[in-house]
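The complex is shown incomplete by one protein chain, all other protein chains being positioned as in the whole.
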Amino acid sequence: MDTIFDDRHMNTINLSNDVDLDFIKQVVKESGENPSLCYQCGNCTAGCPYSHYFDYPVSQVMRLLQAGQKDTILNSKAIWLCATCETCTTRCPCDIDVAGIMDTLRIIARRENRVSEKDIKLFYDTFLNSMKQFGRIYEVGILLLYNLKSGHLLADAELGPKVMGHGKINFLPTKIKGADKVAQIFNRFQKKAKKHG
Amino acid sequence: MVETTYGYYAGCSLEGTAREYDQSLKAVLKTLEVDFREPDDWSCCGSTPAHTVDHVFAAALAARNLAIVEKTGLKTLITPCPSCMTAFKKAQHGMAKSDSFRQEVNELLDEPYECGVTAKSALQVIYEDVGIDAVAAKVTHTIPDLKVAPYYGCILNRPPEIAQFDDPENPVSMDKILAAAGVEVCDFAFKVECCGAAFGVPKRDMVNRLTYKVLTMAIDAGANCIAVACPLCQQNLDLRQEQVNSLTGSSFNIPVLYFSQIMGLAYGYSPEALAMDKVIVSADRFVRTRITVQQAREAKELQEQQAKAKGKSPKAAENKEETKSEEIE
Amino acid sequence: MPEIATQELRVVGFLCNWCSYGGADTAGVSRFKQPTDLRIIRVPCSGRVDPLFVVKALLNGADGVLVSGCHPRDCHYSDGNFYARRRLEMLKRLLPFLGIDERRFYYTWVSASEGARWQQTVTEFTNRIHELGPLHIKKEATP
Partner (left out) sequence: MRVGVFICHCGNNIAGTIDVARVAEETRKIPGVAYATTYMYTCSEPGQNEIKEAITREGLDRVVVAACSPRMHELTFRRTVEKAGLNRYFFEMANIREHISWIGENKDLNTLKATEAVRMAVAKVMQDKPLYSTSFKVNKRVLVIGGGVAGMQAALDCADGGLEVLLVEKSPSVGGMMARLDKTFPTIDCSICILGPKMVDVAQHDKITLHAYSEIEEIKGYVGNYQIKIRKKATYVDWSKCTGCGACMEKCPSKNSYDAFNFGVAPTRAINIPFPQAIPKKAKIDPNYCRQFVKGKCGVCAKICPTNAIDYEMKDEIITEDIGAIIVATGYSLIDMDKLPEYGGGRYPDVISGAQYERLLNASGPTSGHIVRPSDHMEPKTIAFISCAGSRDKSIGIPYCSNFCCMYIAKQAILTKDHIPDSQSYVFYMDIRSPGKGYDEFTRRAQEEYGAKYIRGRVSRIYPKGNKMVVRGSDTLLGAQVEVEADLVVLGTAVVSTPDAAHMAEKLHISYDTFGFYVESHPKLRPVETNTSGVFLAGACQGPKDIPASVGQGSAAASKVQALFSKDMLESDPAVARVNMNTCVGCLKCLKTCPFGAIKEKELRDGRVVADVIETVCAGCGVCTSTCPCGAIQLQHFTDNQLLAEVNAICRK
């Protein structure tokens, strides 16, 4: 319940000025979903395993979207705490791909450089860098790098011995022959992204 | 024996933290006479992180691998890791549905992908193509007091539009496969609850609390072992079980095995062959009690004779033992 | 009004009174916007539509003809729409021999409650006719 009363008090929303219609259009375009189909039954919030950790439960993210509250949404923790488990999408009575919309919101937030959950983004980035570098995922590397950058030096440290003991992981990364090809995908995408601003 | 030859995409986890999945699954597929080839020089599917960057980009990372498989002429790709499978299926779905999307994706690739490959989970291939009967036919061994809670995790069957397999709310493929392998399966209500997935690292507490719920429900269901089909589920439930204990003051000590390992045991493979040593919470106590089907039959007959003599049902006796073994947990 | 007439093509629709004409009414009541090229002729039953009407319309300046009746088995007159289907199928095969692209003729089933389906039918068919452009019989002779 602690999530209910913290930093969630919004000022009066002036519906005639403070509604960002372009933002709604953008989300509709990029996600291919129509938020106005949502009638706020709350099924997504009810099924979401992370509701307790969200600053705004999914159904309210949908509502904020309908109300064009761009800043509140893009600055929210919720969009980053969603793990795309697809429960909301599967059970939405209005057939909205809610998880898809959350995905799109993350993408937009990332593009606009406002990410409320730095650690999660950092983890993702470390993951992607490893991928760009080797073509595959180098688990040890990711963990170490992530801990270094995030400053949680000893996070999950106690797991180290377990993992090693059971010989679960490679100590050295396997670099695939086509690693450069994968890197190419990254580069081409970044070029394209720049071109379209 | 299934006619077609499959592609087999291990994925990064199965090379590392989920080797036992890779090793045991290959063994089981061998027993089931499923013929498969691994595409050479495959790369990471992109998984969740790529999806936070861009839809086209994410699809491209997945499609690169599908393109490689497509070139080899294979039509179906066994994808043991649900996260990879979803990445593939989403790419496939998006590219098949919209030409413009397919173009955008192919622009990022060296080899264009023409949507000719279907990714299937190992479960789906065994359940639909191999078939339950074939699974049962190969069983040689059994573990008398093993009670498994089949845990499918979140994205294996969801969303239905993408997964195209089994029931999104109450999947049964793993239940039936394990049952066919002669294992007692519990009715597990948390089959499809999410374990926290990739958040193990950045959001450890959150994940620990979610896994706590799953583990509790498994015990409540009367299980003494959890079967999984996903490296992340396995990691969060097994590797982090001690974290959960220290966070919640619980004392879980329940093995979390890949369904393929359990099948392997039923097919008489050695623990080494199934890399049983790689799971953190040891399942030795079960491996030790493994007997052949023949022995099991004899034991049962003996028990029934005694029961007749004593005039009490063998079932009651079993039940007592169960409750004991639970208390120990 | 020639200047606007030129933007439009001539689409003629034969609608059965019980299902499709009602469906078109429902679409209207629900204010489902549609292209304005269509001219509707009401017939009691799609079974009343003589292929001759369709041909006559196309020869005399229609660019497309649409026939719509009740869904199979829902015919107000039991099975009038089955007779319609048989005849109109024949007609489809006949049109190319008259030098008319058969895509200019379409028949379908729309019930009185299917306003949305009617809107979709009209929109798609009208767009198709616009893609085909005005009908010039000689040019299209492609049996």
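Every chain is named by a letter (A, B and C) in the order it is written, and numbering of its residues begins at 1.
Here is the rule we use: contacts are C-beta pairs under 8 Å (C-beta built on N, C-alpha and C of every residue); 3 or more make two chains touch, one makes a residue touch a chain.
Predicted, not measured: the structure shown is a model, and the values here were computed from it.
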Seminar exercise, completed: Displayed chains that the missing one touches are A, B, C
Seminar exercise, completed: Out of B:169, B:205, B:284 or B:298, only one touches the absent chain, namely B:169
For this session: Sort through A:23, A:56, A:80 or A:134 and give me the one touching the missing partner chain.
Result: A:56
Problem set entry | Positions on chain A where the hidden chain makes contact | 1, 3-4, 39-48, 51-52, 56-57, 59-60, 87, 91-95
Seminar exercise, completed: Contact residues on chain C toward the hidden chain run 1, 4-5, 7-8, 10, 12, 17-19, 21-22, 24-25, 27-29, 31-34, 36, 39-45, 47-53, 56-57, 59-62, 70, 73-80, 83, 87, 111-114, 119
Exercise. Which chain B residues touch the hidden chain?
Worked result: 167-170, 189-190, 217, 220
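The rule we apply is simple: only the chains that are shown with their structure count from here on.
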Exercise. Which of line, ring, star, complete and other names the graph you get from chains that touch?
Worked result: other
Problem set entry | Distance from chain C to chain B - Cα centre to Cα centre, in angstrom | 55
For this session: Would you kindly tell me how far, in whole Å, the mean C-alpha position of chain B lies from that of chain A?
Result: 25
Exercise. Listing for chain B: what residues touch at least two other chains?
Worked result: none
Problem set entry | In the complex, chain A residues that touch chain B | 30, 49-50, 53, 81, 83-87, 89-90, 97, 99, 103-104, 106-107, 110, 117, 119-125, 127-128, 131, 135-137, 139, 142-143, 146, 150, 155-156, 158-159, 162-163, 166-170, 174, 176-179, 181-182, 184-185, 188-189, 192-193
Problem set entry | Contact set on chain B toward chain A in their complex | 12-13, 15-17, 19, 41-44, 46-57, 60-61, 64, 107-110, 154-155, 158-160, 162, 168-169, 192-194, 196-204, 206, 210, 239-240, 242-243, 277-280
